[in-house]
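Have a look at this one before I ask anything.
Removed from the display is one protein chain of the complex; every other protein chain stays in position.
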Amino acid sequence: QFQEDFAAKTKNIYDFLLVLSGAMIFFMQSGFAMLCAGSVRLKNVQNTMLKNLLDACGAALAFYFIGYALAFGGQENSTSTTFIGTTSFASVGPSPSFWFFQYTFSATSVTIVAGTLAERCQMIAYLAYSIVLAGFIYPVIAHSAWSNNGFLSITNSDPLLNIGSLDLAGSGVVHLTGGTVALLATLILGPRRGRFYDAQGEPLVEPKAFPGHSVALQLLGTMVLWFGWFGFNSGSALLLKIDEVGEVAATAATNTALSGAAGGVSALFTNLFIVERLTGEPYFSILVAMNGALSGLVAITSGCGVVEPWAAIVIGIIAGWIYIGASNLLVRLRIDDAVDAIPVHMFNGMWGVFSTGLLASPRLMEVAYNTGDYPGLFYAAGNDSSFNLLGCQVTLIVFILGWVCVTMLPFFIWLNYKGWLRADSLEELVGLDVSYHGSDFDNKYGDVNKEYVAAF
Amino acid sequence: QFQEDFAAKTKNIYDFLLVLSGAMIFFMQSGFAMLCAGSVRLKNVQNTMLKNLLDACGAALAFYFIGYALAFGGQENSTSTTFIGTTSFASVGPSPSFWFFQYTFSATSVTIVAGTLAERCQMIAYLAYSIVLAGFIYPVIAHSAWSNNGFLSITNSDPLLNIGSLDLAGSGVVHLTGGTVALLATLILGPRRGRFYDAQGEPLVEPKAFPGHSVALQLLGTMVLWFGWFGFNSGSALLLKIDEVGEVAATAATNTALSGAAGGVSALFTNLFIVERLTGEPYFSILVAMNGALSGLVAITSGCGVVEPWAAIVIGIIAGWIYIGASNLLVRLRIDDAVDAIPVHMFNGMWGVFSTGLLASPRLMEVAYNTGDYPGLFYAAGNDSSFNLLGCQVTLIVFILGWVCVTMLPFFIWLNYKGWLRADSLEELVGLDVSYHGSDFDNKYGDVNKEYVAAF
Partner (left out) sequence: QFQEDFAAKTKNIYDFLLVLSGAMIFFMQSGFAMLCAGSVRLKNVQNTMLKNLLDACGAALAFYFIGYALAFGGQENSTSTTFIGTTSFASVGPSPSFWFFQYTFSATSVTIVAGTLAERCQMIAYLAYSIVLAGFIYPVIAHSAWSNNGFLSITNSDPLLNIGSLDLAGSGVVHLTGGTVALLATLILGPRRGRFYDAQGEPLVEPKAFPGHSVALQLLGTMVLWFGWFGFNSGSALLLKIDEVGEVAATAATNTALSGAAGGVSALFTNLFIVERLTGEPYFSILVAMNGALSGLVAITSGCGVVEPWAAIVIGIIAGWIYIGASNLLVRLRIDDAVDAIPVHMFNGMWGVFSTGLLASPRLMEVAYNTGDYPGLFYAAGNDSSFNLLGCQVTLIVFILGWVCVTMLPFFIWLNYKGWLRADSLEELVGLDVSYHGSDFDNKYGDVNKEYVAAF
């Protein structure tokens, strides 16, 4: 009876810790909001803020009514592999702490997209895709990768290649998903007016930068995200069916600090070096440093509890490089991403999942998953099963990319065809706050481009 | 001996969790501050920020020297019903974690008022009422509703109507109290100059909106409050004398997410619909969405751990409607509330207490309070005791309204009579930062209304 009491007390404490971690993840919504607020021009701040608030609200309701059921419904009663869950609609399932924690992940996935589409997307389109993403697209991925019934899940009773994919806190499930949706949306939506083309539609020689209105808010957003990330990565350890949750959580926190730091430093100095080579005038770009740090954080999310600290630093350094490369690539392809969410979340989401397949350590996998037989390629090279984990990781990446493209591309094309996607051109030029939120047209901050309004 | 060790360790962990939750609640001070900062005009930012800082400081000292003693002093040694506690003055009582947690609640109650009075209240009046509220008015209410000796307390050894009132985290004790004080204060203080009347004192046909200077800070404030609210509601579960604290805390967190989300969505779209009907031009009001979400959060605070998730959504939806109705009512009555704290905290504080009387579930009351015999009217309808809980809830509302009116109305009238309440008219026009904080008169942001200064 005393042992039962002990088990019950421990479970209750874990539930409470899950709530605290979930609250920290929820707080990341503020981080994304501040990052967006700082990155847009003043004429669009209201619009952007409302989108950030609404996706937290919309995701909660969509995840309650449908999303949770599709992702995790019935996983405790069955070991069969399924495509989606089919019970627990309009319910929080048997464990409210688990529901709350998973909700905060789904909301994060949704809010990643907000920044990319800033300054030109209609409110109605944003609402539509938010609900579809939190209610259907994301849950299918979470089901496949994280529920006991998922075909890619490491907790499946008969996992893929004997191991399944290892995405501890969701570089793939959360960040790659959100980032890929952002890419598809901006492809259909097109760039902001005046970013890559002039008023007559001719391509500009040099893309026009649209600097945000507050670096302080951008930095605040970055640091709030980093803070929340400790709940994101360490909190995920609480879901493991092991005794050493504290140790895995601490490893995750340590790696989160180191990879973010490495990403920021790597991106800042690589960019400094490149700019000096190209222009002869080196300068320190805080935007690059912030996005580099966020890239390191995204990349370590997948393997946070199963790679050694030195590997976290390596992952972070490469994440910084990937960010710079991908960011420049997007500009060259004239793909407009108002906050660089695609390089940060999509490209480094992929790198995060992939790098776990390279660097997951057998010692730490033994602690976290009670199995050290199929570690990353770096440790397994030469074994019969050296590519098992990496194979599963690549499968996860391909699955997420494929699933998101197959479902969201037609959806955005349809929205665009209906005329619900892109804001009216004049609205865009004077700022979305005027038409959607009743602000004054007479923008006193003067960030309305008169030339384009005239050309209209 | 091992069992003792186990009990001691568990208690120490709970103490630590209480500290973490209390810290999150303390952080809500930043949320209120940012909400206020964004909602006032630049010429009053310093003044508003100082008030927000000072009430956190003043509440700590007032609660230490007097408030705690009146609220909880001696409750561990006696089961008799009393009006106030009489021991532990200038002390943190036997449990520092309990003191710290309760302090953060009292500070929240005080800071609710700051926003409503912004831009026109004297510093000295603000100080006076802060100390009186944290040191005396609030503690009497906390004593009655939460201490073991309170006549309305569910933990009273012989509770009212066999059950007592159920205000788990304080829709009534904290929010209704703060909101009612705000209403009384603004009634005596009067509206800001130029809001409802022109320079000659004639009523305006259309009230003049005083838009805040930063939507980004308002949203930041809202999200910080929401984050802190998870500590507010879930942390309160730690005070229950039960084993399943984690489960109650997780239910509270889930309901906090759902009710806030429902409130935000309900208020936003209801307002959209109304505005379209009235003007033909729909628009999305982020202010309404933010206050709707906060309304849902206030309303769920009372029953967070004892209502089912579907009920949390219902409570949130209605909270959104109540907000819109009450906000419009105040404008019609020419009652000036700079941040809409009265509709959010007072009206939805009442709704929160009342709705618990309707929707508290017997299953969850059994978990949280070891008694499922007197649930909400929805479950109890038809029983002999169907109105017991609802009766207690209404009693709590009436008691808070009555106690606050009886004590604070004379107090504010007296302050006003002495000339200590309202800032000087010229001071108000040029902004309080000039006279109280030594800012330049020559306000470069130009939000000083020259017409009123001339008419002065």
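For clarity, chains are labelled A and B in written order, and residue numbers in each chain start from 1.
We take it that a contact is a pair of C-beta atoms (placed from the backbone, for glycine too) under 8 Å apart; a residue touches a chain by one contact, two chains touch by 3 or more.
This is a predicted model, so every value here is computed, not measured.
Student: Looking beyond the chains shown, say which of A:T10, A:S385 or A:T407 touches the absent one.
Tutor: Considering the complete complex, A:T10 is the one touching the chain left out.
Student: If I consider the whole complex, including the chain that's not displayed, which of A:S78, A:T254, A:T371 or A:S386 touches that chain?
Tutor: If we include the chain that is not displayed, A:T254 is the one touching it.
Student: In the full complex, which bits of chain B touch the chain not displayed? Write them out.
Tutor: So the residues of chain B touching the missing chain come out as 2, 5-6, 8-9, 11-16, 18-20, 22-24, 26-27, 29-30, 33-34, 37-38, 45-46, 49-50, 52-54, 56-61, 64, 90-92, 95-97, 99-100, 103, 123, 214, 217, 220, 435-438.
Student: What chain A residues would touch the chain not displayed?
Tutor: Per the touch rule, chain A residues meeting the hidden chain are 3, 6, 10, 13, 17, 20-21, 24, 215-216, 218-220, 222-224, 226-227, 230-231, 234, 237-238, 243-247, 249-251, 253-254, 257-258, 260-262, 264-265, 268, 283-286, 289-290, 293, 309-310, 313.
The rule is simple: only the chains that are shown with their structure count from here on.
Student: For chain A and chain B, let me know how many angstrom lie between their CA-based centres, rounded off.
Tutor: Taking the average C-alpha coordinate of chain A and of chain B, the gap between them is 34 Å.
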